[in-house]
Every structure is written in C-alpha cells, then in structure tokens.
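The complex is shown incomplete by one protein chain, all other protein chains being positioned as in the whole.
And now, chain A:
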Amino acid sequence: MSSCKQVGKDKIIFATKEDHEVPSSVQLPDAEPSPGLILSTGEINWNCPCLGGMATGPCGVQFRDAFSCFHYSEAEPKGSDCYDAFKTMQECMSKYPALYNKDNNDDDDDKDDPLEALANSSDSLNETEQKPIEHREAIASKGS
C-alpha cells in the first residue's frame, strides 16, 4: 500500500507499483514541439543540432547547397542532378582533412570517402543533444 508522511514543509509519498498502475486522472498539455532536420513545412532546419558543425563549419555553405539540391531534387534517382554541388562540397572538404577526413586505415569499403561515416551512422543524427545524461537516459530507456 502507498504511504505518505510530512516532514516540515515537505511531503513524501511512497507509492506502490499497483497504485501507480491505475491510470492517472491528469491530462497534460501537448508536448513541446521538437523540430527535427526537416520541418513540417518540408523545409530544412539548418539549426538542427543533429547536423553538428556540418552546416556551420568551413564547408557549411557548400554542404547546404549540396544537401538542399538533394532535398529538393526531383530527378530520378533523387539527387542525380546534384553533381556540381556535390563536387564543390567535396573539393571544399578536401581542404580540411582534419575536419572531414576519416580513417584511411579502415577495413570497410569506401575508405577514402570522408562522408562515409555519416552513411554508416546517420541514424545517430537524430540525437538532438548528447550530454552524459542523455546517454544514461538512453541506457534507462533501453529496457523499456
């Protein structure tokens, strides 16, 4: 059974699992919107933390051009009309090996491609913020 006590101004409730299994009578307002990379309008959210420093770094403009071209591309396959934008982005990135170059000693394919890492881990782009706590949250939520 749940129990309750008062210590000065502080109230303490020990709630049993059974008690908390009864649905809450409280209705909360809708959650705060949490915009991802693509807004509901279909536009790109360049301030999405999931992009890390990509849109803000030294090749940010080139990245944005390439990504926009792809995003709005109606070609088949999508993005096949973006050759020039991709090339420009790649040329920029080649000037910043410390930023954009990845491991060259990689066992995987495409070892020379600086963006390969993204293709492999793009699902992690969702992570809006990644402080230690989130990772603990991640652990905790894993089981649920």
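For this structure, a couple of remarks:
In this section, a residue touches a chain if its C-beta (ideal position, glycine included) is under 8 Å from a C-beta of that chain, and two chains touch if they have at least 3 such contacts; residues count from 1.
The rule is short, and it goes like this: contacts and distances are computed from a predicted model.
The chain that is not shown carries the UniProt protein name "Apoptosis-inducing factor 1, mitochondrial", picked from "Fibronectin type III and SPRY domain-containing protein 2", "LAMI_0C06832g1_1", "Apoptosis-inducing factor 1, mitochondrial" or "TBC1 domain family member 14-like isoform X2". On the side of chain A, touch with the chain left out of the figure occurs at residues 2-3, 7-17, 19-26, 28-32, 34-38, 40, 46-58, 60-64, 66-67, 70-71, 73, 77-80, 82-83, 86-87, 89-90, 93-94, 96-106, 108, 110, 112-144.
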